[in-house]
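Below is one structure. I have some questions about it.
One protein chain is absent from this view; the other protein chains keep their places.
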Amino acid sequence: MTHAAAAEEDNAKARDVVADEIAPEPLGVIQVRKYQLLHEASLLLGGMPTDPYYKGLTASLGYTWHVDEDIGVQVLQFTYALNLDTNLKKALIRTAQASNGNADLTFPEIEWIADVGHVVFKPIYGKEALFNRSVIHLEADLQAGPSFVRRNSKNNSFCLGVDAGFGFRFWVEEWLSVRFDMSELVYWVGGSPTTAMRLTAGLGFNLRGDD
Amino acid sequence: MRQGLVIATLLAALLTPVVGRAEVNFEADRPRVFSIQERPYRLRHEFQLGLGVMPLDAFYVGVTAQAGYTFHFTDFWAWEIAAGTYSMNFDTALTGNLNDKYGVVPVREGGERIKAFATTGVVVKPLFGKLALLNSDVVLSETFFVAGLGPMLKGEYKRPTGVLGVGFRFWSGPMLSWRLDIRDYLIFSTWKPENSLSIMLSGAFNYREADTAVAP
Partner (left out) sequence: MRMHAQSLRWAFVSVGLGLLCVPAAFAQDAASASQEEVAPPSEPPPEEPSTEAVAEAVTEEAEPEAIDPEIFDIAVADFYNERYADAAAGFWGYIHLGDASSENYEWAQFFLAESLRKLGFWHAAVQYYYQVAKTRSRPEILPDALNRLESISRVRPFSESLIFEDLLYDSEFGFLPPYLHDWVEYVQGLYDYKNGLIDWAERHFAAIQKNSPYSLRALYVQAVYALKNKKDDVAIAMFDSVSSSAIDEPTVKNQANLALARLLFDTEHYADALKAYDKVVQRDLTFEQAELLLEKAWTHYFLGNRRKAMGLLHALEAPSYQHYFLPDAFVLRGLILKDLCHFIPAKRVVRSFRFRYQRALDLLHRRVDMRRIASILDAGTQEGTIGRRTAFLKSLESELKLIDTYDTFWEDVELDTHLRKIYELEIREQTRLWNIEFKESADESALQLLETEEQVSLLDYELGLDIFKRLKVEGAKRTVEEPLVIPFDSSSVYYEFDTEYWNDELHSYKYFINNRCFEIGGGK
């Protein structure tokens, strides 16, 4: 190593001393957010499109407590499903009845889902210029937690599951935002896992009090 | 008569606009404040590679691989010249379930399966912005919309297909960005189209000539 390079290395090492203890305070990106959530009530409509025998149209009501800008807890979200038979199910019923009149023709369907205590992680908050004329503020979040599923079957009508997903939120007003969520629910029916994808869109009402 | 004239004069005075008084429109004069920033990253020739999933069919789940090229005319318009997708299809448990539980088997394995498709389409990018990651880093983002059409190989047949979608782009550098595309394919096997949803994550490599590039 040349003398100059050794000197450079020495300089670099010297300047690194105590660096971990005196790291400068990060500058931060946003000084004070315009949109801050605290207590949120949500009303979402959506669907469960992946079951082969029925498609569920869902309506959800929920309450989320936003602890701070990065973390929240979806205390409870209750989803009710209105299920529509698929053509496959109708064809199956016809075929099964025609070939074997005693066939077991039960099709368990989800009636409602209760998501309890989901952790909401909101690492992303930002804004986008729409046609350069106006600004839309948005947030992206991840959430996961336990869910309770109620099915309309004689056996295993009540199942435990886990739900995880992501969502986007676009603010309209400080008290109102539009949400799009996608999540995958895995629940256990008699020890066997079953999945259901949920796609929802709706409104979030910010019930933040006076600060 | 005289009373009528007075009333008519008063009415006329009320209804006639006052002449010669300038109206000051404070609202139109309201100052507006903008932060005007040059886009640090601009696209021109975009080559994209992605992996995705088509989850809606009851009998199979398609795991897709896509390659595409998009030419960006401006910061608002682009043409996705070609996006070719190949789908590796994995059976769901439905076929077995039908057989075990109901003693039936689906005709033609549950219908035609998407094997591959290619589309060309218009891309509109009306939203550009920035996202704060845990309030410590800034990630530039863009939201765009796609509309296009192309042929799809479904089963043994080629089907005309339309596509509508929304995408989110996140830049990690001037030449590399990451996309999340959610697209709905309308497959016209008959006059009534079928839906197929695609969710795709892809990396996009951008090449832009040096004289038009904007330094971050």
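Should a chain be cited, it is by its letter among A and B, assigned in written order, with residues numbered from 1 in that chain.
In the analysis below, a contact is a pair of C-beta atoms (placed from the backbone, for glycine too) under 8 Å apart; a residue touches a chain by one contact, two chains touch by 3 or more.
Here the structure is a predicted model, which is why all the values come from computation and not from measurement.
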Only these shown chains touch the missing one, namely A, B
Touching residue (missing chain; options A:N132, A:S157 or A:T195): A:N132
Taking the full complex into account, find the residue in A:V29, A:L57, A:V119 or A:A164 that is in contact with the omitted chain. A:V29
Can you list, in ascending order, the chain A residues touching the missing chain? 4, 7-8, 10-11, 14-15, 17-19, 21-22, 24-25, 27-34, 127, 129, 131-135, 137
Spell out, residue by residue, where the missing chain touches chain B. 28-29, 31-39, 42, 74-77, 126, 128-130, 132, 138, 214
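Here is the rule we use: only the chains that are shown with their structure count from here on.
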Using the average of all C-alpha atoms in each chain as its centre, how far is it in Å between chain A and chain B? 21
Of all residues in chain B, which touch chain A in the complex? 55-56, 58-59, 92, 94, 98, 101-104, 126-139, 141-143, 197
List the residues on chain A that touch chain B in their complex, please. 26, 28-30, 49-52, 69-70, 86, 88, 92, 95-96, 99-100, 103-105, 123-131, 135-136, 138, 140, 197
